[in-house]
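Of the protein chains in this complex, one is absent; all others appear in place.
Order of writing sets the chain letters: A, B and C. Residues in each chain are counted from 1.
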Amino acid sequence: MSNWFILLPEIILAFTIMLVLIVDLISTSCQRLWLGVLSLVGILLTVICLWIVPSGAFGEAFLNDGLARFIKSIVLLALLLVVLFSWDFDKVWGRPLGEYLVLLLSSGLGILFLASGTEMILLYIGLELTTFPLVLLTAYCPADKKSAEGGLKFLVLAALGAAVLLFGFSLIYAAAGTTQLQALVPALIQTGNTPLVLMGLLCILAGLGFKMALVPFHMWVPDAYEGAPTAITAFLSVAGKTAGFVLAIRILATGFPVQVSEWSRIFAVLAAVTMCLGNFAAIPQTNMKRLLAYSSIAQAGYIVMGLVAFQVLGLSSILYYLTAYLFANLAAFGVVIAVERSSRSVELSAYHGLAMRSPRLALIMLLALLSLAGIPPLAGFAAKFYLFAAVYSEGYIWLVVLAVLNSALSLYYYLKVIRAIYIQKPAADAVQPVTVPLALTIVLVVTTFGILALGVYPSPIVDLAREVVVLFLTP
Amino acid sequence: MINHAWIIPVLPLAAAVIVALAGKRGDRLAGSISAGAIFFSLIISLKFFAAFLVNPAAKEVSWVWLKSAGNLTLEVGMLIDPLTVIMLVVVTFVSLMVQIYSMGYMAEDEGKARYFAFISLFTFSMLGLVLANNLVMVYMFWELVGLSSYLLIGFWYHKPEAANAGKKAFVVTRFGDLGFLIGILVLGYFLNTFNIIEVGTAAQTGKLTGGLGTCVALLIFAGAVGKSAQFPLHIWLPDAMEGPTPVSALIHAATMVAAGVFLVARVFPVFTASDTAMLVVAYVGGFTAIFAATIACVQDDIKRILAYSTVSQLGYMMMALGCGGYFAGVFHLMTHAAFKALLFLAAGSVIHAVHTNNIWEMGGLIKRMGITGTTMLIAAVALAGVFPFSGFFSKDAILFAALDAGRMDLLVLGIFTALLTSFYIFRLFFVVFTGKPNSTQPGHESPAVMTMPLMTLAILSLGLGFFAARFEHFIVASLGANREILHQHNRLVPMFAFLAVLFGFGWAYLVYFQKAISATLLTRKFSLLYKLLKHKYFIDEIYLFFVRYVMLVVSAGLAWFDRQVVDGAVNGVAWLCRRMGAGIRRLQVGRLQAYIFAFVLGLIVLAVSLLVTHPDVMAIIP
Amino acid sequence: MLTMIGFYLLSVLAVVAGLFLVLSRNLLHAVLALAVASMAVAGLMLTLSAEFLAFVLILVYIGAVVVIGVFAVMLTGHFDHPKLPTSNELKGLGAVTSLGLLFLLLGVVLIQPIAQARTVAELSVKQIGTLLLTKYVLPFELVSVLLLAALIGAIVIARGKED
Partner (left out) sequence: MMITLTHYLVIGCILFAISMYGVFTRRNAVALLLAIELIMLAVALNFTAGTRFLGDAGGQIFAIFVITVAAAEAAVGLALVIAIYRNQKDVDLDRLTILKG
């Protein structure tokens, strides 16, 4: 019926999933290396295809445009790096690698559809395909009490979030009579902003808020992040968040452009509350994963400001911010994983004196945290600059002031980590340098390069993001 | 040539990265690498200095870095004018001296490599700050300077006071920095530029007038107050003395604390455009100068005395700038950098030898530490402002500036501060170097690698003053040629100043050298009086009474206020942030259903607040 | 008329079963209440002439969800001690909030009734089949990946340690 060619990247990824599954079934334990290689090759092929296939729509539900391509590239890059994070997952955690990779890739596949979906049913299935594997991966080491507990909490809250989103969809559907996002616009103009429509929109916002980890829908984040295996925490924080934002952009920009004043007002409030709560709650944390979880909540608070300033500038800043955030956060998690491998701990005390044991890791962590805090000339600063400038030019000056104050506040806990690394004395038994396997080294090099390059020379990505968004917003 | 100026800051940065990445393996070479890098920076800076002596016109070069829609653009660039080259030379020179000295001072320290990496990073940030051509870049390097000084102050992490001091320096300066940031943003908002030259032109052509100009100037001044440790944000500086002493010499005497003064000088037109702002700068500076000097009179810790002295001298510079004395402020910054760095390094040499900071546990050291003692005496004399030492010229310039501005009150205050300065610095000198040796500690002269920088700095402390007139024309050139140098050639001012210095010296001499008045035996007060009368020190006695019973009480009171009230307020804010964090953390109770409850409650609250305020909904409710 | 009576009877049944599900102290009863509720909803779907959907619902909910529920009860030892621990301390607050939510939703639905039906549509099984393989082929394919992933993951986690 339509042009299947457009779906080629997704088909390749799905094919990779099946292949990994089959290879996992027939291979012996010493051939595990092939699983990782296969996944990497699959992801790389997907990325390449992504930029080969033409833009266009598949039916009414799927649209491969520039925005989708940009987001998919981010997600696939995250997927690639997280696969490298998990290179010897089975050895370190004693859990099967094949199923792990299948779940990880399925989750990635789900996000690809979130980035392209223009119809409620496909978006819903894509959302659940993103979430379920992540829930299962969070609980992937159920003998660890934290993992099982985090998984159950994640599942229940994700199910609730999805149910609320779904309920919102059903109310909107009852009012508009279509599941097609583009078709919603004329239908909703006809009905007007009835309480039913507004309530439906609100339920959708709550569901999106859950996925983006906005306060008060964020409560799952710290617990799931802490419980999950660290590589999965990294994926959750980067790809999971990207999925939430792209879903929000798709639904709201395509389906509810008329109600923009309603939802941007709500997002303004949520952004303010989210960044404050995330930053304050991060201050007393001593567990690195938890600290980064709250930090990611605060970051979500900043990013959602781009939705408040729902214009070319705002949206393109979101895309740039997500890219910068990917590098900084994955670099930080890379160091967390490296330290966890050697000391079996994610507590802050394991980082004491890291600068003396492993100066390179220490420097990467320093760069990553400073980038997250938005210190120039790193990627995080350029991202904050564009984002804040966009919100500022839309007239939300109070929000920008609050965000700047929050950035200053966030330095408090980032510096706490930096202090532990550079100033505090290591524990007596922790004198050996941290060994970093090759796969992890690759990730660290790539992400560090990204942090520096995006900060010093941001224009290519910025221009690309702007171009993509302009095309997306022009009907 | 200007296109190559970026090499000056990049060399120390490269050194920092190399030393940091080498880790423990680089311990041996760390000092040489960073000192070598800064040496080349110094050479290049001197080349610039020479070039600008010939042609002092400002030069600028810049590139676009971030460009958002509209006119929001961030540039990366360098602005080089006489002020810049002077600062370049001061920073690279003092940094080189300190690094050479540190090779001896830190020889035994475990974290040597880390130390040199930090100090190179600091030098890089300071040079970047000096070179920046726009206020956003200034602010970035400003923060980087703060960060690296935080790392250096807290360098001896095992001392809890050091860790706390680092934190405090960071938190306190943050208050000022916040003002600075807001000032920059306001400035950018109204002038549509962050470029220093354009801002200066705008201020001179009257685009920054009235409340706005004052407001911007004061906000920027807030940053300077924090960094330059002016009242009431001065409290971090004495605590910062917990760091290694060479660090104190570099950061807390010569360079970083001068950044505030530099900043005010950098955007001087913004200040001169507002009389109110100038008044505030002058009086904050003047008050800080005398306030800190009084406290310095009663301290026992050698580094604390020097710290309060630094605060006081920075106040002096601010006062000069506030009175319109651009040259006076910058020149004093320069001379102060030389003699205060020397004082700190000499103090470090003493501490290195006797392993204590308490001046009462020292004594008679001049015999065993000849070079240290002599160089410290030179620095003390320079600080006190005795002709022909450098301090004399720069201090006179400040007093003249006050006179030119017609602020007699500040002039008197300045002279009185000079008296106090002379008193406390000679008190320090006499107690440490003369009298009976307190021989619990061996005390020996430091190795050559440490005394060489001392002697080099001593020569500068002695000689810099003779170039005052040359510098004056040079420095003022950076303000534009149309500015006349006013001078009322008043002989009275230097005379009074000299008398004040003599008075201060005399009292210090009597109390701490001659021990004519025993400082410890209060019970012999009356026999003391008798002795005094017999020795015809009657005139002195009035002043002494003043010093002992009024001054010291006032000083002690102020010191108490300082530590308890001002300090407490700052600690309170940090405490509040932590409490907020802990409180919010408690919301995350761990129980699943509480999370669900928050979720649904959030939904209901949002729904109700949206629905009841929505006009379309209001319209259909009967 | 018959539809109306059917609607009201089935609605009452669904609501009662739902209440029983959330209030019953016996876990097994709660599972059975879910079965009854799904049958009632399936009946409601019949009143909407959505026979295929009603069958799917019965098949999946009774055949899969309820069975899984019984398994869960069995595996977590509640066959021996069917009495549940009483509900948590959120009982009062939860009741108030749920009531608030109920009134909010009812208000939203009732305050401005939806414009009258434009068309009354009935979908045949054949139409549904065609739609699933044409217009909705993407979610249809995707949900198979979802089921596969959920199944694999559930097995890995439920199996626990590697043998």
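The rule is short, and it goes like this: a residue touches a chain if its C-beta (ideal position, glycine included) is under 8 Å from a C-beta of that chain, and two chains touch if they have at least 3 such contacts.
Predicted, not measured: the structure shown is a model, and the values here were computed from it.
Trainee: Taking the complete complex into account, tell me which visible chains touch the one left out.
Mentor: Hidden chain, whole complex, touched shown chains: A, B, C.
Trainee: Tell me where the left-out chain touches chain C, residue by residue.
Mentor: 3-4, 7, 11, 14-15, 18-19, 21-22, 27, 30-31, 34, 37-38, 41, 44-45, 47-50, 52-53, 56-57, 60-61, 64-65, 68-69, 71-73, 75-78, 84-88, 90-91, 93-95, 97-99, 101-102, 105-106, 109-110, 113-114, 116-123, 127-128, 131-132, 135-136, 139, 143, 146-147, 150-151, 153-155, 157-158, 160
Trainee: Considering the whole complex rather than only what is displayed, give the residues of chain A touching the chain that is not shown.
Mentor: 120-121, 124-125, 128, 132, 135-136, 139, 142-143, 145-146, 148-153, 155-156, 159-160, 163, 166-167, 169-171, 173-174, 177-180, 222-223, 226-227, 284-285, 290
Trainee: Footprint of the hidden chain on chain B, which residues?
Mentor: That gives, for chain B, the contact residues 585-586, 588-593, 596-597, 600.
Keep in mind that, in the parts below, only the chains that are shown with their structure count from here on.
Trainee: How far is the middle of chain B from the middle of chain C, if each middle is the mean of its Cα atoms, in Å?
Mentor: 70
Trainee: Going through chain B residue by residue, note those that touch at least 2 other chains and give them in order.
Mentor: Residues 594, 601, 607, 611, 620.
Trainee: Could you list which residues of chain A touch at least two other chains?
Mentor: Expected reply: 194-195, 198-199.
Trainee: Touching residues of chain B toward chain C in the complex: what are they?
Mentor: Residues of chain B touching chain C: 593-594, 597, 600-601, 604, 607-608, 611, 620-621.
Trainee: With touch defined as at the start, can you tell me which chain C residues reach chain B in the complex?
Mentor: 88, 90, 93-94, 97, 100-101, 104, 108, 111-112
Trainee: Going by the contact rule at the top, pick out the chain C residues touching chain A in the complex.
Mentor: Per the stated touch rule, the residues are 104-105, 107-109, 111-112, 114-115, 118, 134-139, 142-143, 145-146, 148-150, 152-154, 156-157, 160-162.
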